[in-house]
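Note that this complex is displayed minus one protein chain, with the remaining chains in position.
By written order: A, B and C. Residues from 1 in each chain.
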Amino acid sequence: MEDFLYEAVEIIQTIWDGILFGSTYALIGIGFTLIFGAMGKLNMAYAGAAIAGAYVGLAVSLFFDATIIFVFAVSAVISTLLGYIVYQTCFRFIPTHNHLAALMASVGGLFFIDELIVLATLGSPMNFPGLFEDAYFEIGPFGIRGDLLFVFLIGIVSTLLLLYVLFKTRLGMATRAVAQQDIAAQLCGINIHRTNSITFSIAGLLGGIAGAMTAAAVGVLSPVMTVPLTIKGLIVTVIGGLGSIPGAIIAGLFVGAFENFFLYIRGIDERDMYVVALLFIFLIFRPNGIFSKTINRD
Amino acid sequence: MLKIQSISKHFGGVKALNELDLEVEEGEIYGVIGPNGSGKSTLVNVICGIFLPTEGDVIFEGQILSENPTHQRLKKGIARTFQNIRLFPNLTVWQNLWVARNSVEDIKTESSFYRWFGKSSIVKKEIEKMLEFSNLGNRADELASSLAFGEQRRLELARALATKPRLLLLDEPAAGMNKDEIRDLDGRIRSMQLQGITIILIEHVMELVMGVTDRIAVLNFGSKIAEGNPQEIQNNDAVQEAYLGYSEDD
Amino acid sequence: MDFYLNLINTIGIHTMLGLSAYLLLQTGQLSLAQAGFFAVGSYTAAILTVIFQWNIIPSVLVAMLVSGFLAFLVGFPALRVKGLMLVVATIAFSEFVRMFFYNLKWRVTRNGEEIGPDGTMGFAEIRYFSDNGWSNFEVTLFLWSFVILIMGVIWWSDQSRTGAVLRAVGEDELAASSVGINLTVVKVSAMTAGGFIAGISGGLYAHQVTSLDHHSFTVLLGTFAIAYPILGGLSNVFGTLVAVIFIQGLLVEGLRFLGDWRMILFGLLIVLAMNFKPLGLFDKQTMDLIKKAIRV
Partner (left out) sequence: MKNISKLIGASMLLIALSIPQNAISGGHSLKVLGWGAKSGPLKSFGVNSEAALRSAVAEINAAGGVRMGDGSMAPMEVIGYEDSACKKDEAIAILRKTASTTDAIVGMGTTCSGVCQAMFGVLQKKRGDDSDSGVQMPILADTCIRPGLAKISDWSFRNVPNEITMYDELFKWIRTAYPNVKTFTGGSETDQGHSFVTYTAIIAQMAVKHGFQWVGPPVPELGPKVKQGMKELQAAAKSQHWLMGDTNYTVQARKIKKQNADMVIVASHPFSACGFMKEMKRQRVKPKLMVGLTSSASQETLNGCMSAAEGIIIPTGFAPITSEAKKANSIVSKAGGFLDLHSAAAWENAYLIKHAVERTSIMGKPSTLQEDRRKFRNALASITSQKGLIGHLTRDGSTGEASKPYVYVQVVNGKWKVIHDPNS
């Protein structure tokens, strides 16, 4: 009985930690989904830009001894800027229907950003200031990391803000119009490039927050984080359903919990295999993601 | 030859087709008209297998085509053209026709290796005939995207013919054409009928429909409101009502 | 000389890798699974020559069949989805393969030495070429005979109806199916052919680098596989070759003297190339220039 209780507590704790960490996946997933929804294209440089934002935030904190909130803000701003630059360099001038070229250009962008980080830091892992590192609440048998809770809340708040912007403002209206019918939107006088660059910037903003959040949650920033984060973000995007923001949030939290659970019961070597298997199950049975109702015949 | 048996097709709450019954006889030119949104294009897509009907069956030569995907229906002899021309724009005119050689007859006569990797003299001759039919003989090596609008229509028609169909669905083939071109199309449709191809013509251009078809069905809100020969249709009250407020060549 | 031959071999291997993605790209499908097929091919061929001491030719052929068969199996479920979903599904597939090999342990003792794949430690001493006294020139001839054969077959099929059908599917799936093309058959065949080619190229790669581990088969390799045909253009096979020469010869090897700036320039040049030549370096414009040059 005691063993059973112990295991139960541990598993609940594991899933809870996973959900908290999943909020970073969710934010990355939202970024991919936003861009995909707006342009039907894949921005591979996205997670790279997110991490780069966190690096700049970190640099600022090293030089100016800034507070952690300021670091978050700088990361978000830089990443917004990077989102805009990525749009201008990798998407703006490539013909709209040419998905392959845009994808390739953003891969080039990823290499470029990654290597700039390496140039600036020699690739060394960097200490990232944690949020209230000492706030570790122990409630009965459970432990809750205060910083992760905060990070989770930031994730929720920024998602709510995003949803507000998308559904309640003129800007969001234009973005969604372009996403649904770009030619019609253009005929209605919406500047498609302007709207797209705003979408990229908003996605970048979220990415910057996600990058800083991830860095704060781990406490370390390193260039080896970009590729795993990109892959996790993509998996979350697909499980959540392409273009679905609520889907990406739920999928992010779910994937976080799922992988932590399988780490706990099956170990590190099999953890990612189970995540991949989960993805395949979704692709076969729910190809349109968590919130899809119908399965279209292809 | 083709029997549409109480077919319904719903998109969410919208009933694009509602318990529709049609029967097309072998060798005839059968017109389908109706105002915009009356379900004409949905009908084509259901016959070709692009959409599965919500209810009802498509019966072709006595066989129910329930789950057959598009390419299999083509092998049974059902070909189509599209309302907004869908050629392969970056393939040459010749390649556009070559790609379409998928009929049962072609598969039987050529070995599959030769079909995929070779170019026999029979193929050359047949494609040349198609080019001639569509007056594109001297443009065989140009990209389809470089053709003029009327030429693209002709090429699409030729591509459909290259699949050696027995039933051909023409989805608004005259859209955007001038009088001369419509007259030309009229002739082509008649000559195809002479080759033994049954044709379903979905059209807005009354001049063409009334002139060329043997029988006409009128759709409105997914249901058949009238059927008969062109004269009967022209004098039908229900048809007049359905078309009220629509110009003829809309 | 040895160095140039090595570079030519590398270009050959990467050309095959690029061509393995070329056919599927023509049908408009973006698959990052090539890294997985490449890994399967390389481990299979290496296991056959090292553990079973087979000759290299049957080993490479078996590697080809194994990865081709795998591609065939993966093709059915994977090609049900398209676009971004296919990208993610194939990334997931090749990560799965990578994790499989990273867990694979198969050690046998031969002449008092343990050989074979050793989990995360990798698979060392795949020394078929040097053990059998093949000079680097002979290796180059051997390897390029595969490259030329594959390029020839794809060039030929490009000119035949196959090429037209693949492109037709890539341009308009709906129109293609309504002229009677079976999309599933075409896409799965393209994927299988890609698997065959990736298997050959992986099998040769294993013997060229002599040591395999999971770090070589990351998503990055899959990205390179599609980068070559995209960068080179899908109008013909030489585009892929030109792109491989551009990336492996120019960016990786040629710019090495730039030291740490090389990789930065690498990313930048890809971005520039795609902006100025979105249809590939070897697009219609270039083709016309070349044709003009030949005529003059």
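What we mean here is this: contacts are C-beta pairs under 8 Å (C-beta built on N, C-alpha and C of every residue); 3 or more make two chains touch, one makes a residue touch a chain.
Keep in mind that what you see is a predicted model, and the values were worked out from it rather than measured.
**Q** Just list which of the chains on display the missing one touches.
**A** Across the whole assembly, the hidden chain touches A, C.
**Q** In the full complex, which of C:Trp54, C:Phe69, C:Tyr102 or C:Trp144 touches the chain missing from this view?
**A** C:Tyr102
**Q** Out of C:Arg167, C:Lys187 or C:His214, which touches the unshown chain?
**A** C:His214
**Q** Which one, C:Asn55, C:Thr120 or C:Gln159, makes contact with the chain that was left out?
**A** Of all options in C:Asn55, C:Thr120 or C:Gln159, contact with the hidden chain holds for C:Thr120.
**Q** For chain A, which residues touch the unseen chain?
**A** 10, 13-14, 17-18, 21, 24, 115, 118-119, 122-127, 130, 133, 136, 143, 145, 147, 214, 217-220, 222-225, 227-229, 256, 260, 263-270, 272
**Q** Extract the touching residues of chain C with respect to the undisplayed chain.
**A** 1-3, 6-7, 10, 102, 113, 119-122, 124-127, 129-136, 208-211, 213-216, 238, 242, 245-246, 249-250, 252-257, 259-260, 262-263, 286, 289-290, 293-294
To be clear about the criterion, only the chains that are shown with their structure count from here on.
**Q** Could you tell me the distance, in whole angstrom, between the mean C-alpha positions of chain A and chain C?
**A** Inter-chain centre distance comes to 30 Å.
**Q** Report, in whole Å, the distance between the mean C-alpha point of chain A and the mean C-alpha point of chain B.
**A** Those two chain centres are 48 Å apart.
**Q** Just give me the whole-number Å value for how far the CA centre of chain B lies from that of chain C.
**A** 42
**Q** So which stretches of chain A touch two or more other chains?
**A** As it turns out, chain A has no residue touching two or more other chains.
**Q** Which residues of chain C touch chain A once you look at their complex with the stated criterion?
**A** Spelled out, the residues of chain C in touch with chain A are 25, 30, 77, 80-85, 87-89, 91-93, 95-96, 99, 102-103, 218-220, 223, 226-227, 230-231, 260, 263-264, 266-271, 273-275, 278-279.
**Q** Enumerate the contact residues on chain A facing chain C in the complex.
**A** Interface residues on the chain A side: 36, 40, 42, 44, 89-90, 93-95, 98-105, 107-116, 118-119, 227, 230-231, 234-235, 237-238, 242, 269, 272-273, 276, 279-280, 283-284, 287, 298.
**Q** Where on chain B is chain C touching in the complex?
**A** Those residues of chain B that touch chain C are 48, 50, 69-72, 74-75, 79-80, 82, 86-91, 95-96, 98-103, 115-119, 159-160, 162-163.
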